[in-house]
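Note that one protein chain of the assembly has been removed; the remaining protein chains are unaltered in position.
By letter and in written order, the chains are A and B; residue numbering begins at 1 in each of them.
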Amino acid sequence: MRSKSSAERRRGIALHAALFPLALIWLFPLWMMFVFSTLPENGIFSRDIILTPSDQFVENFNLLESDTGFIRATTISILVAAAYTVLSVALTSMAGWSLACYRFAGKGVVLATILGTLTLPYFVVVIPQFIMVARDFGLHNTLFALIVPPLFNSLGVLFMRQTFSMMPHELFDAARVEGVKEWRIFLFIGLPLARPAVAALSIILFLHSWNNYLWPLLINSKPAMMTAPVALGSLIGLTKVSWGGIMTGAVMLTAPMLVLFVALQRHFVAGISAGAVK
Amino acid sequence: MAAVSLNNVVKKFGSLPVVHGASLEIADGEFVVFVGPSGCGKSTLLRMIAGLEDITDGEIVIGGKVVNDVEPAERGIAMVFQSYALYPHMTVEQNLSFGLRMTGNDKADTQRRVSRAADILRISELMQRRPRQLSGGQRQRVAIGRAIVRNPQVFLFDEPLSNLDAELRVQMRVEIARLHKELGVTMIYVTHDQTEAMTLADKIVVLRAGNIEQIGRPLDLYYDPDNQFVAGFVGSPKMNFIRGHVVERNDKGVILELAGEDGTRLAQPLTGPAPELGSHVTVGVRPEHFGDAGKGDADLTVSVDVVEHLGGTSFVYAATAAGEELVIQRDAATAADAAEITVSIRKSYLFDEKGLRLR
C-alpha cells in the first residue's frame, strides 16, 4: 500500500479545518430554528444562551394553530403543491417532447419565445396576472388561482426537451416503423426512459410550489384560503404573537423538505444544476 | 413480396440538397446494398424509403403503390437500426411484441409470430432478458427479430453491423445472407463498408454526395467501374491511380506518357471518343494487375517503402519517380524487399480529367 505523503496529510487537515467551522455556521440557523420551536417564550428571549432543545414543541404548535389555522393552511399547501407538480410535469414533458421530437411549422418561433423570455423577472407579469385572475376572472381565494397561473414556468419544457433530445431517436423511429401512434411512443417509450429526469423535475417543482410566497400572498389573502407560508408570514411582525409558534411552523415547512433532500439528494442536485444549465 | 422503385427522388434539408434525384429499380426478392462514404446520403435515402423522412421531390413506389404520403407502418417495411434501437426498459419478448401489441394485433397471432422469429434467430432462451444483459451479437439478433415479426415485404438495414467487432461482423454477415435466402424477401441494406457490400449484395448502389455514381452487380463494379470514384471505392486495397497525359491519338485509342516516367509509353485501346492530345488523364491499376517487368504493356521502376508479407501474397508499398504512392500485390515468392523494383502494367483503366471512365 502506498503511504500518504506528509504534504497530502497537511492539505487534508487544512481542508477540514477550513470547512468544519464554516459548516457549523451554516447549520446554526437550522439548528436554532429547531431549538426555538421547542423553547417556551421566556426561553427564547431569556438572558441565557440556550443551544439545546427543550420540550415545548406541542405547546408552541398549539399557540401557532390558535394564531392562524396552520393545519388547514398546510393541507392547502400540500394539495396545491401536489396538483401543481403533476400538472406541470404533464404539460412540460408533453411540450418538451414536441420540441425535441418533431419538425413543425412555427417551432423556431415557439422555441425563441420560450428562450427569450426565460430570464425575465417574475415581477414583470405579476400585476397583469393579478388583475386578470382577481378582477377579470374573479378567481382570487381559490385553489385554481394557486395552481394554474404558476404553470407557465418554462424550465420544465427546456429540461424535458433536452432530456428527450439526448435519447437515441432511432428508438422512436423503430416504434414509428412498427405503426405505434405518437402519443403511445411518448407514453410507453419516451416517458419511461425519462424517469430520472421526471423525478428531478417533480422534486424541483414541488419544492418551488411548496415554498412559493409572493403569488399566494397576493392572490389568496383570505385567511381560510392561505397557503402555509403565507399564513406563517402573516404572523411575522405582529406584536402579540408566539415566536415559539412561528418557529414550529417554520420547522414544519422545512423539515419535510430536508428529509426529502437527504433521501433524494441526487435528484435535487440534478434538478438544480440542470435548471441552471440551459 | 414487393419490388421498390425510386423515381428521381430529391431530398433537401431547408435549402441544402442531400439527395439530388435518385432513380433506381429494385426487383422483388433482391438484396440491394447502398454503399458510399459518410454523408453521401445513403442513410437519408433509406429513411425516405422507410417513411421517416419527407420526400422533397420525386416518388417512391413499393409494391406498385406510390408511398410518398403513406405512414411508415403502412408501407410493408421493417427496419433494423444501426444502434439496434432496442427499448431498454422492456424484455426481449416485449421488444419483439411491442409494435404488434400497440397496434391491437390478435394476442395469439402475436405470440406465434414472436416465437417464430425467436426460432429463426435462435434467441428463444433470451426472451426474458433485457437489452443491457445481452451481448452485441444477441442485441443485433433481437433487432432483426423485431423486423421479422412484422412479416415485412421489404427489410431495411441501416448500417446494422457497424457496432460489432470484426469477428462478429463476419458472423452476422453470413447470418443476414442466410436470412435473405430463407425469407426470400426484398432487402435494402446501407453500409459504408465495401466488403459488406461486395459479399452480401445482388446489386450495389454506389452513392457520393447525394448522387448515384453507379448501380451494378458486385463484380461488374469491380471489373467495370464507370468512374474513378467507384473504381477507388470498390476493392481493397484500393485501386492505384497514376497521372499521365495523352501524347498520341489514333483510331485504335491513345498513347499515354505516365507522370515522371519519361519515355515510358502506355497504349490504351478505346472504342469511345478519345481525349484531346496533351490532356491530362488518370490511369487506374488494381494492386493485383501488376506483373513482372517486360510481361505487360508498360514497365515502371518504383522505389519500395514497405513490404507486407501476408503469407500467400504480399503487398508492396512503393512510390513512382513522380512520387505517386502505389500498392502492388505480388506473390510472396517474388516480392523483394529491394529498394527498387520494376513492375509491369497488365491491365488498366483510363479516366478523364473529370474522373469519368474512358472506354
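Keep this in mind: contacts are C-beta pairs under 8 Å (C-beta built on N, C-alpha and C of every residue); 3 or more make two chains touch, one makes a residue touch a chain.
To be clear about the criterion, contacts and distances are computed from a predicted model.
*Asks:* The chain dropped from view, which UniProt name applies: "Heme exporter protein B", "Fe-S cluster assembly protein SufD", "Sugar ABC transporter, permease protein" or "ATP-binding cassette domain-containing protein"?
*Replies:* "Sugar ABC transporter, permease protein"
*Asks:* For a quick check of understanding: of A:71, A:86 or A:114, which residue touches the chain that isn't displayed?
*Replies:* A:114
*Asks:* Can you name the residues of subunit A that touch the chain not displayed here?
*Replies:* On the side of subunit A, residues 8, 11-12, 15-16, 18-19, 22-24, 26-27, 29-30, 32-33, 36, 44-45, 47-49, 90-92, 94-95, 97-99, 101-107, 110, 113-114, 117, 119-132, 148-152, 154, 157, 182-183, 186, 207, 210-211, 213-214, 218, 229-230, 232-233, 236-237, 243, 246-247, 249-251, 253-254, 257-258, 260-262, 265, 268-269, 272-273, 276-277 touch the unshown chain.
*Asks:* In the full complex, which bits of subunit B touch the chain not displayed? Write them out.
*Replies:* Output for subunit B: 51-54.
Keep this in mind: only the chains that are shown with their structure count from here on.
*Asks:* For subunit A versus subunit B, what separation do you get between their C-alpha means, in angstrom?
*Replies:* 55
*Asks:* Flag every residue of subunit A that touches subunit B in the complex, lowest number first.
*Replies:* Touch residues, subunit A against subunit B: 168, 170-171, 173-181, 184, 188-189, 192-193.
*Asks:* Using the touch rule from the top, collect the residues of subunit B that touch subunit A in their complex.
*Replies:* Touch residues, subunit B against subunit A: 47, 50-52, 71-74, 77-79, 81-83, 85, 87-89, 98-100, 102-103, 146, 150.
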